[in-house]
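Incomplete set of chains, arranged as in the complex.
Read from first to last, the chains carry the letters A and B; within each, the first residue is number 1.
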Amino acid sequence: MGMYDEQWSYLEKPKIEKIPPDLQAYFEENVRKQEEKLGVVNTLFHILPLNPIQFKAFLDFMYSLFNTKNTYLDLVDKEMIGLVVSSVNCCNYCLTTHSDTLRRLTKNPVWVDTLTYNYRSAKLTKKQRALCDYAFRATKYPDEITTKEVDLLREAGFNDHEILEASFVVGFFNYTNRWVSTIGAIPNPKHNQNQR
Amino acid sequence: MGMYDEQWSYLEKPKIEKIPPDLQAYFEENVRKQEEKLGVVNTLFHILPLNPIQFKAFLDFMYSLFNTKNTYLDLVDKEMIGLVVSSVNCCNYCLTTHSDTLRRLTKNPVWVDTLTYNYRSAKLTKKQRALCDYAFRATKYPDEITTKEVDLLREAGFNDHEILEASFVVGFFNYTNRWVSTIGAIPNPKHNQNQR
């Protein structure tokens, strides 16, 4: 079956002939790598090539926050933030896919489930708790953000590079949550069983 | 005065020697262009080089949504969405800078002010109203997003490329609003007088 033959969202399926060949090659390479490395392909690769250049830009942007060099925070902490934000926004797609990622990183499915339900019930270090509390407040009460947020994160031990990155990560999931829910993206059902 | 000598946020100022030279050159070029074209430099150029690679990624990502080729929606409509989202989230920085942009695009400062206060009071085409209503709901009630959003946008006359882009744009401002408010970015006061 072709890469765009199945319906994974409310939107029309991408037409392969409308995708610039270099981008199509890039997407295919990503799919190959995901399959090899994770055993599951993110369905966004079947949906977002509808707007291929914007999809490529989204991938680049995401990699800039979630690679392991040139970033400041621990990957586990950033995925943890992702679950807290996505839980406030009730984003099924993001909770399904990122809980898979975090299970892979931590080998701790119980902890990950707890984060998807309510981070206040999860065992967290003081620093993790500060990140989660910040993520919750900035997501749910954005109009009430004050100077205090930076103060509290500094008090918890974060430096300003990390705080800036944390705020980008909170923002990132507030971005993905919106469009993923809007377009009705269906997560690959393999995520749910993965790493359990 | 040097590019990073003034304090424009709660965060520590970037140190020029920590910024890769090619990125520093890129940022300077952007600043030059802004000054020439708009007569005002966005203060993010004084703040975000603290995490230079992530700043570059943010710029690339933004340009992918707000250039005029390879995008589907009208630039005015996307800036309008930006004001609606930023108004729900009460983001001073984003409302200040993007109302300047939209004044420049429309030469209609009254309309732009109205959008920053309450889009329901602004004169809008049916299509614009559908975009604004969608932006409002997806921002304020993200957990209640249903199939209806795509249906309503289609009924208003948008195709699926445009709907996907609209959802990205709503997401984009939900992203910037969070970190801009967190780090206390101070907008360049020139924005307020510009294009009035």
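By our rule, contacts are C-beta pairs under 8 Å (C-beta built on N, C-alpha and C of every residue); 3 or more make two chains touch, one makes a residue touch a chain.
Model, not experiment: these values are computed from the prediction.
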| item | value |
| --- | --- |
| Homo-oligomer size of the whole complex, from 2 visible chains | 6 |
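Convention: only the chains that are shown with their structure count from here on.
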| item | value |
| --- | --- |
| Cα-centroid distance, subunit A relative to subunit B, in whole angstrom | 21 |
| Touching residues on subunit A, where the partner in the complex is subunit B | 10-12, 48, 50-51, 53-54, 56-58, 60-61, 63-65, 70-72, 88-91, 134, 138-139, 142-143, 145, 147, 149-150, 160-161, 163-165, 167-168, 170-172, 174-179, 181-184 |
